[in-house]
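Okay, structure first, notes after.
Removed: one protein chain of the complex. Kept in place: all other protein chains.
For clarity, chains are labelled A, B and C in written order, and residue numbers in each chain start from 1.
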Amino acid sequence: MIPYLLRRVAGAVLVLFVLSIVVYAMFYAVPGDPAKLACGPRCNPEQLAQVRDQLRLDDPLPVRYWHFLQGLFVGQDFSTGTSVLHCDAPCFGLSYQNDQQVTELISQRLPVTASLALGAMVLWLILGVGTGLLSALRRGGITERVLTWFTLAGTATPVFIIGLLLLMVFCAQLRWLPFPSYVPLTENPEQWAWNMLLPWTALALIESAKYARLTRSSLLETLADDHIRTFRAYGVSERAIVGRHALRGALPPVIALTALDLGSLFGSAMLTETLFGLPGLGQLLVHSVRTIDLPVVVAVVLVTGAAVVIANIVADLLYAATDRRVTLT
Amino acid sequence: MTSEVLATTQAGAPAPASGARQVWRRLRARKAAVVAGAGLALLVLLALAAPLLSALTGQDPNTYHDDLVDSARGGVPTGTWGGISAEHWLGVEPGTGRDLFIRLAYGARVSLVVAVGATLLQVLIGVIVGIAAGFGSRFVDGLLSHVSDVFIALPMLAFVIALTAVVPADFPRPLLLVLVIALFGWAGTARVVRAQTLSLKKLDFVAAARLGGSGPFRVARRELLPSLAAPVITYSAILLPSNIVAEAALSFLGVGIRPPTPSWGQMLSTATTWFRADPAYVLLPAGLLFLTVLAFTVIGDALRVALDPREASRLGVGRRRTRNANKADNANKVDEAGGASVSARVSGAGAADTADMAGATSAPQKGGPA
Amino acid sequence: GPEDSDSKGAGGGSDAPRKGGTLTILNSHPQSDFDPARLYTSGGGNIPGLVFRTLTTRNREDGAAGAKVVPDLATDTGKPSKNATVWTYTLKDDLKYEDGSKITTADIKYGIERSFAAELSGGAPYLRDWLIGGDTYQGPYKDKKGLDSIETPDEKTIVFHLRKPEGDFPFVATQTQFAPVPRDKDKGTAYENHPVSSGPYKVVKNVGDGERMTLERNPHWSEKTDAERHAYPDKVEITAGLDSAVINQRLSTGSGADAAAVTTDTNLGPAELAQVSGDKELAGRVGTGHFGYTNYLAFNPKVKPFDNPKVRQAISHAINRTSVVNAAGGSSLAEPATTFLPERDFFGYTPYDHFPAGKTGDPAKARKLLAEAGHEDGLTITLTHSTVKDFATSPEVATAVQEGLKKAGITVKLQGLEDNDYSEKTKSVKDAPGFFLSAWGADWPAGGPFLAPIYDGRQIVKDGSNYNHAQLDDKAVNAEIDAINKLTDLKAAAKRWGALDKKIGEQALSVPLFHPVYKRLYGKDVKNIVISDWTGVLDVSQVAVR
Partner (left out) sequence: MSAQRWEPEGVTTERNATRVGPGPGQNATEAATGPEQASAPEPLVRVEDLSVGFPAADGGAATSGPGAGAATVRAVDGLSFTLEPGAALGIVGESGSGKSTVAFALLDLHRGTGAQASGVVRVAGRDVLTADDAALRRIRGGVAAMVFQDPLSSLDPYLAIGDQIAEVYRVHHRGASRRAARARAVEVLDRVGIPDAARRSRSRPHEFSGGMRQRALIAMALSCEPRLLIADEPTTALDVTVQAQILALLAELRAETGMGLLLVTHDLGVAASSVDDLLVMRAGRAVERGPVNAVLSAPREPYTRALLAAVPRVEQACGDRAPVPVPAPAESRREAGTTAETAPEPATEAAPGGEPKAAASDAAGRGLAGPAPTTAAAAYREASGAAEPELLLEVAGLRREFGGRRARTVAVDDVSLTLRAGETLGVVGESGSGKTTLGRMIVRLLEPSGGSLRYRGREIGGLRERQLRPFRSELQMVFQDPVASLNPRRSIGESIADPLRAAGRLTGPEIVARVRGLLERVGLDPDWYHRYPHEFSGGQRQRVGIARALAPEPRLIVCDEPVSALDVTTQAQIVRLLGDLQRELGLALIFIAHDLAVVRQVSDRVAVMRGGRIVEEGETDAVYDDPQHPYTRSLLAAVPLLAGAERPVEAVATERVEAVV
């Protein structure tokens, strides 16, 4: 168990390392000059050269990468003009575009994205796995059909439409909910949940169909197994059979998928974040990609990457916990 | 069971159909699957026949009709229901007055090609990698899992934005989208397949296959793949709509299909803001998308069932139905109480059975939302 | 300026505005730059204008009256020397920062010097180009000595020495670079987190780099020294990073704090306009304004076949402005343009239509010209546009152009570039495409900033941002620009700018498409709506919520 975890963590670090190299290489190749953007719309060549120098953009790629690593492990110094700013390790540097410390940018936004992703996950698991369970239980029944249509409508609709619809109905028309605006959990938990409800719902609606289908099909699969027959033969209710025996066998793909979605949501909930005005990592990422703000891009990708890797480790642990035949090696 | 039915089946019995033909027959037996298949065929036809339809209706997907929109009101189509008329069957696009029907037909081409292409590629890579990871040695598993982690961790939207700037402008967009979506999406399939493979490989039938001298490839292909078919098919049926929607999202960010080529995703992304001023403009692509998703889901589900011999044998026979049959059977017994001969009873039961079977085949009870 | 980074709406409440309450601002873009040195705004900007006072400022009035420059910190709009190369300003009395300390001209000088620092780049180029020594000065961090061309003989006087006559200097003095920055409070790049306020409000909270901001009254600001800003609300809450559809939805719904909300960066889109125009109540809450802005098709004559004037003329004749206007949101959001200068007198608007295309284009004439140019079998060209959804340089407009030109036998291939890539390519002298969508807006309401960056041969920027897309370097044009710049009589200058526009127009170096109209919703409780022709949008310093 412990060696297993150690090995996984070492693997995770390797993954993140590769990830940072990929991002560096990729964005090095992208046309466009962050200095020009930072320099403003009417920049002249001299000024541009100064800005480039300031951002160390003239260094070759390996040197820049080296500086990045240096920042990560020993920290970096930056000039604000009037003074020298020391950025402690792990330092992702300063944003090219607004001179903010990247670590700070991330730490402000991570809780938002984490709230969004985790909350949505809970909701979609309830909705998705619940629907899957129900539809496996009531095969061919009216409940199954209604639920199926419902979740399918979710998958078939892009988030920007679902989100806007939700906002229109619940905030504008019915006025049951406020237009979302992020309130930190630490500040006011009730307001936090209240404001996150719609974004969670939007994401959950979209994701749940996936889970419903997968749960249902895995369930039907396990329901055909011989051991299910035993419990049927002992008068165990269909609900208990599905809920206790079949579900367990149906969980591995669901767990795998949850880890996957949760991880990738960290970097790609950009549309949801924009729509609901949530200042999260997704928005930050797209913005920094568009402005070739490499330090920010790398940092966000590393953070989301870490989320993915951690989610996967947790998934594997959970997975071994549900199926004792699987050994962690 | 009447004896005629028996006679025919017995005649057909010596040559049992194998594999694909059986699956095909089982699929055909499900009404929902047939309807979904027909619907999908219609969509494909719509896409293929787009130029023909264009000639037929005399509408071009790119021709502007500035006279059909109310310029002072943001370009909303004049006339009811988004400007439906004899020329424009489904109305026109706000702002430009382009014919919606033809644009939807052309849009189907891009959307279906991108979604299906990306899904196939994604699943192909995913299954191969997933099996290899789940079935391979610890080293292979570790390596592949890490590689897939890297791909999952790369945020697709961000990278597409970067990629589109790097890729030459004349690179065919649909192909680029297929590649990009697949590249960023295979890892999901791989994870699901890996999880399933890990379970499966503990089973005795895999051990038996190994004993039979099957190498890992053979075991993967012969033993694991069939068992993976269900989750993979279900997963693909889910991926497909997400891929259509991914195309829409990419269009929303301006990195999808290039105008003026229509695609459903692009129509949806521009239509979003219009759903109060011109609901038809949103509902059409959204409706088509929904139907496509529905069709693929139903077919996916039917295919999953058809591929499972255990499920297939109870195909179309629901629980309630069996019970009714027994009730009918019992009623028969009550009627004939006392003097009924054994043969009469048997044929009575047989009649109920036949009726049930006939009913069952025409009205599948199990699975499938339709 | 190249893009109106802040401005992008006229109406007004009925009953008299009162002080108090909280104004909510719902924006899509965060105010991520809040350092006066880094801001590039017209007239000092909307939100920054609440915090920073400048030597001069825009007149906060409706319509054309709002296009005048008026004194702010200074007692007048500046005293020019004879040939307008030396400008002298005197500060008003009792000017204080948020901490109660005195505002001096040395602080204004320091503020300007800061804007030369590479760390604080982003502002408009005029000071660099105009001040003596401005081209080489590196800012106070590297170059402690300061800029000699700015003199502060005493605490209240400041003198600017320019390289050549600039009659528009008072306009430039409205920019935030002219806001005072106390040297001892300067924290370099970190200054924007807590800029020292000279205006009616101070920043008390700035979270997420301009995502969430709270402004409260600056107790040391006095109405007596500021004739322009009303500052009715006690507090201003800014929420940014919102989706534009959501902003408009919130403004129209107006529940809770949203009833006292405005937006300083989000226009009504065509779909929303279609919906709003059907609703009396909502339609009454739409502010309409005009900002000096032109969307046009730019040619790069260095690229074939645009080197041939006949081709450019043919395209000018073929353009279908109705389609283009519809693509830009319809006639309520865009007015078809045939001149480069917008239709306002202060720009020097002089009507002309050298290559008449009518409402929907003149394909016959275009074909004829093409034939003359040797393209009788038609022509295939590439139109570069941005992929951003702005109804200006976006795919919608590009496809409308494409469709229009098709009738004249011109096949247009579209090349959509990601926004950043697009702006970099089109502004590069080396890589500029031959034919692309572009737009230009005035940095201040005069013909000079509208025409000079586009047609002045000396403003071709080799490595940096070039706006002279046609790369026109015509001695006569350059000389005329210099001559007009000398004028301090703005009316006279405007006339000559108009004439110059008409003259250059003959060369068909661009195809003016339309001038956008700004329509913005504001909340139910918002009163005292002022929309000047300078910014075209509602002035937040004037609104009241009670």
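Methods note: a contact is a pair of C-beta atoms (placed from the backbone, for glycine too) under 8 Å apart; a residue touches a chain by one contact, two chains touch by 3 or more.
Everything quoted here is computed from the prediction, not taken from an experiment.
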item: Visible chains in contact with the missing one; value: A, B
item: Contacting the left-out chain in the complete assembly, out of B:L27, B:L68, B:A209 or B:M267; value: B:A209
item: Chain A residues touching the omitted chain (full complex); value: 224-227, 229-238, 240, 244-245, 248-249, 322-325
item: Touch list for chain B against the chain that is not drawn; value: 1, 3, 5-6, 8-18, 22, 25-26, 29, 202-205, 207-216, 218, 222-223, 226-227, 229, 307-310, 312-315, 317-319, 322-323, 325-327, 329-330, 333, 342-343, 345-346, 349-350, 352-354, 356-358, 361-362
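The rule is short, and it goes like this: only the chains that are shown with their structure count from here on.
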item: B-C or A-C - the one linked by more C-beta pairs in contact; value: A-C
item: Centre-of-Cα separation between chain B and chain A, whole angstrom; value: 26
item: Interchain centroid distance [CA atoms averaged], chain A/chain C, Å; value: 38
item: Between chain C and chain B, distance of the C-alpha-averaged centres to the nearest whole Å; value: 51
item: Residues of chain A engaged with two or more neighbouring chains; value: 31-32, 164, 168, 290
item: Residue list for chain C, restricted to those that touch at least two other chains; value: 245, 418-421
item: Residues on chain A engaged by chain C in the complex (per definition of touch); value: 31-33, 36-48, 50-51, 53-54, 79-83, 85, 97-100, 105, 108-109, 164, 167-168, 171-172, 175, 178-179, 181, 274-279, 283, 290-292
item: In the complex, chain B residues that touch chain C; value: 62-64, 66, 69-76, 94-97, 161, 164-165, 169, 254-255, 258-260, 270, 272-274, 276-278
item: In the complex with chain A, residue positions of chain C that touch it; value: 1-3, 5, 32-33, 38, 40, 114, 117-125, 128, 135-136, 138-139, 141, 186-190, 192, 207-209, 211-212, 239, 241-243, 245-246, 249-250, 252-253, 255-256, 258, 418-421, 424, 453, 461-465, 467
